[in-house]
Each structure stands twice: as structure tokens, then as C-alpha cells.
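Excluded from the complex is one protein chain; the other protein chains are retained at their positions.
Each chain gets a letter, A and B, in the order it is written, and its residues are counted from 1.
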Amino acid sequence: MKARTATRFAPVLLLAAIASYVLFPDYLALITQIMILAIFALSYDLLQGHTGIVSLGHAAFFGLGAYSVAILSRFGVTEPVLGLFAAGAVSAVVALVLSPIVARGNDLTRLLITLGIGSLLYEAANRARAWTGGADGLSDFALSPLLGVFEFDFLGRTAFFYSFAVLALVYACLLRITTSPFGLALAGIRENTTRMRAIGAPTARHIAVSYMLSGAIAGLGGAVLAQTSHFVSLDMLGFDRSAEVMMVATLGGTGTLHGVVIGAAGFGYVKDALSTLSPKYWHLALGIVLMASVLLMKGGIAGALARLAAWRKR
Amino acid sequence: MINTASVLLDGVSYGMLLFLFSIGLSITLGLMRFVNLAHGAFAMIGGYVTVSLVNLLGVPFLLTLPAAFAVSGVVGFVLERVVIHRVYREPELQQVLFSIGLAFAASALATIVFGPQQQPIALPSWLAQRISLLGVPVGASRVFLIGVAAVAAVLLVLLFNRTLFGARIRAAVDNRRAAEGIGVRVGRLFAVTFALGAAMAGLGGALAVDSLGLDPTMPFKYLIPVLMVVVIGGPGSIPGSLVASLVLGVVDTMFKYAVPDVGPFVVYALLVGMLLAFPRGLAAIRA
Partner (left out) sequence: MTAALESRNLAVRYGHFSAVGGVDLAIAPGARHALIGPNGAGKTTLVHALTGNVAATAGSVHLDGEDITHLAQPARVRKGLARTFQINQLFRSQTVLENVLLAVFERQRATRAFWRSATGDRRAIAEAREHIALVNLASLADQPVHRLAYGQQRMVEIAIALATRPRVLILDEPAAGVPTTESAVIFERLEALPREMTLIFVEHDMNLVFRFAERITVLVAGKVLTEGTPAEISADERVREVYLGRRGHHAA
């Protein structure tokens, strides 16, 4: 059901991207930011929405991807697409190494361990100044033209199309993953682990693979942000970013690919509008909306859309 | 030698603060199965109550402690009755999201009212001085902090083990339905327990201003050690939480002092090692 809606939504997404390029040429940078947020939120939702496990430190993999781009360029990996996949691979490997402790625990220990992973990486990046620039971040890394042809122009056109291409790729991959036999098993873990064990399922293995894939995709998102903004900083690893992605997924509708993308668009736009006005009130509003979404608006935006569609059918 | 003793004392005082921060979360997790990641907000409230009373109204520090305890408790009670009790029935994921929202809102409110900066506090001279404890010069405030927290811990244990209220809570933890069956009003019991936990955190927050500082990031700052205490000590266990807090506090302080470069990572190493060895927490082995 959800997968079908997500498939139907794919052309809408494409049209929306083209339309926004034509209609809002002055806002390409913002739209690029939103698409990167969508990539990150999609990666996170593979865990929360599809596997039913919460991570409080998912920015670790986003930031890891971003720093990988910057650090790899010192070793001559300056071509963006190559850097992108290298960054995704780095995040995947780190996620895979960490996955046994994430997969083995119960829900409570998992909150703690994911929070710990996020803080640990943040602290490590903060201290490894020689590699990461510490609190100052990094901006002196080289990037060659995309595919050897397209420079990242200051109007942000290349960045826009590049981000969109990665978002489309991630969306398509996740559509396939969530409708695969593996995706069915993830839904099984989300719905009932007792039953999963009783059909002989290797739940820890499934969770570990889900964590690895999710980490890899988050790494792609971070890499795109580093490349399009040509800047890497500690906040890309921070708790605020981890919390933000939870909110995007929840507000958009966890477990629905299209909902998460809509959530990212809405969140990104409102954040841009409000946070320049007053970051304090933005955080307050965010907290209140998140609480309200748990109590009042189950299923987020996608849930509301589905209810609307059901209501219209009657 | 003298140094070791004073570092140890610092560790114990940090551990006692962790105990005050975490005991409410531990009890609500054991009793209501509610994962309250916003519990640190109550410590923050206590801190701001004390700072405001001392700095703005000139109230003596000692008198602000019961105020911090009471205000955090009342805020906790009202929040529980108005919204939080609705979240108990939700799946854990929803509880986590709700409480993160609450923590964000609390942190933002603190920024709006008090600003993002660290809050200074001037301790009375009898606390600011150094005293000699068995020949070792130590900060009086540390000794005072440990004393107050120890008294609070003892009172809490007595409350749980020696009173009808405590018996009701223990009955509800063991078997909620049976407790309801024998006439325990579980809803009200939950609210009072939640308020008590919030009040303990508030007291901790007030005591912590001097040594740990106070700013609007407080709700998140000690989330990792607090969760570690709950996981290691076992949800709902007061002695478990106390031991876990003290061990964590002392180990963390010792390493930060002895090896400043890697000290902050020791907690994480402990965390990973513990979870590799006991993926369901130390408390699970005892059960």
C-alpha cells in the first residue's frame, strides 16, 4: 500500500524538482539544502520507519560522509562522484563495524549506544584538528568538476542537479529495498520480534544490515552537502542534526518514502523562514510540534494525506 | 596522595549528582515503562530556580535548595497530569520522540528567558572556602553537595522501603494489574512518583550549578551518563542507580584528570565494553 503510493509519488517528485528549478531560480541553494535533508531523512527512516529502531546519533554517518569527502580530496580523490561513493563506502564500513552492538541490545541500550556513537564521533572530530580542522571546520579541500565537465557554479545550478540526481538514486534504491524480501523482514521486525524469532529469522543480522545500508545512505547525504557547500564542520555530526532528522521523518510520516521527502521540504522551508527570524522560537516551535505530532497527528503528513484520500473515496 | 583524595572527592560528588539526575528516570522507566529523555529538563529547572533566587532576589543559597526541589516537582506533577500520562500507552518510539520534543521546547524556553550563556552563581562564603577533611584540604561545596545528596538518597530509600507509599509503588512495579486490583490508584501514584523524580533532578540541578555549570543545553548534556546509570543500575533500582552513579562518576573524573587527552573517551569505551559483554545491561544478569 505505502510502497504503491511511494512509487506513484516518484514522478510528482521529479516534476516538483523541475518546476522549482524553473519557478524559483533564486532559491536553488535552499532547494539543494532541502534535497540533502531529504536524502538524510530517507536514510534515517530506513531504521526508524521501516525497521522500527530508533537511533539518537544518526548524524554520525552523515558527518562521516562529509568529512570523508574533505579528507579524501587530500589524497587526490577530487572528482565528486568518486568522492561521493567513497564517502558512502566509509560510512557503510563504520556502520557495519558498529552494527553488532546496535543489533544485539534491547530498545533501551540501543538508545544509549546510538547516542554514544554520535557523541563519540563528534568528540573525536573535535580533537583530531589536524584532520578535521576542529571547531573551525574545513573549507580548503579541492573539488574537480563533476564528471570532469561541470564546475560547481556560484548560481548553484550544478549543485541543484547533482543533489537531485543523488536524491532520485537514493529514493529508487530505498523503494527497491523496502519492497524486497529483506524489506518484508524489516517490517516484520518493526511489527513483532517475537514472531520473527518463531519463524527462524536472524533478526540481529537483519538489523545490522539495515543499519549498514542506512549509514551508507546517510554518508551519501553528508558527502553531497560537503561538496555542494564546499564546507565541512562539526555541526554536521552533532546531536541537533540527529534530532532534526528524527523530527523530519516523524513529521513527514515514518515508514513512507514520499512522506519523508514532503516532511523534509516542509521542514527545510519553515526552518529557513523562521530560523533567520528567530532561532530561539524556531526550536520552541519544533519541540511543541513534535510533541503534538505524537499526541494528535499520528502518521505525520503522509498519514494525514492517506486519511484524506480515504475520506474522499467514501 | 592529597591530590588523589581530592580527585576522588570530585568523582564522588559528580557521581552523587548523576544519581540525583537519573533516579527519577530510572523509577519512571521501571514503574511506567516511560522512556523520558526530557528528564534532564527538570535538573535545568532546579538550576534556574536557584540561580534566579540567589542572583535576583538575594535569597540565601541554602533556602533555594528546597525551592528548586519543590518547583521542579510541581512542574513535573502538572506536566504528568496534563500531557505526559497520555504518552505511557504509546509505543517506545513515540515516547522517545515526545520526550525529545519536550526537551527541545524546555531548552528553547530557557534560552528565551535566560539567554544562551552560562549562569554564574556566587556561593556563600562558608561553601566557597576550603576546609580540611582528615588533613586533606577540600572544597566545602563538594562536601556539602555529597552530604545533601546522601541525605536525599537515604530518605528516598526509606520512603520506598518503609512507607505505605513505597509499598504501593513496589507493588505497582511488580504487577500493575494486581496493584490496581487491591485498590491502588495507579494513575495518581504515577503522577506523584513522576513529580518526586522530577524534584530529585531539580535538587541535583540546583546543587550542580557551581561544579557543572548551567545553560540551556542542560537537558541533553548529561543524557549519556544518565542513561548509562539507568542501564547499568537497572531501571527502578535505587541501590543499583546509586552504585552505578558513583562508579561512573569516580571513573570518569579520575580519567579526565589523569589523562586529559583521552579521558572523555573512557566513558564511551566503558559503554561499548559493557554493551559488548552484556548487551541487555548489567541489571539483566541479576534478574
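Rule of thumb we're sticking to: a contact is a pair of C-beta atoms (placed from the backbone, for glycine too) under 8 Å apart; a residue touches a chain by one contact, two chains touch by 3 or more.
Just so it is clear, the model here is predicted, and its values are computed rather than measured.
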Omitted chain's touching partners, listed by label: A
Omitted-chain contact residue, chosen from A:121, A:138 or A:213: A:213
Selected from A:10, A:29, A:124 or A:201 as touching the chain missing from the view: A:201
Touch criterion as defined above, residue of A:136, A:191 or A:240 at the omitted chain: A:191
Touch list for chain A against the chain that is not drawn: 176-177, 179-185, 187-188, 191-192, 194-195, 197-203, 206, 209, 213
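One rule holds for everything that comes next: only the chains that are shown with their structure count from here on.
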Whole-Å gap separating chain A and chain B, where each centre is the average of the chain's CA atoms: 33
Contact footprint of chain B on chain A as seen in their complex: 48, 52, 54, 56, 100-101, 104-109, 111-113, 115-116, 119-120, 123-124, 127, 239, 243, 246-247, 250, 280-284, 286-291, 293-295
Chain A partner contacts - residues on chain B that touch it in the complex: 29, 35, 37, 83, 86-87, 90, 92-94, 96-98, 100-109, 111-112, 220, 223-224, 227-228, 230-231, 235, 261, 264-265, 268, 271-272, 275-276, 279-281
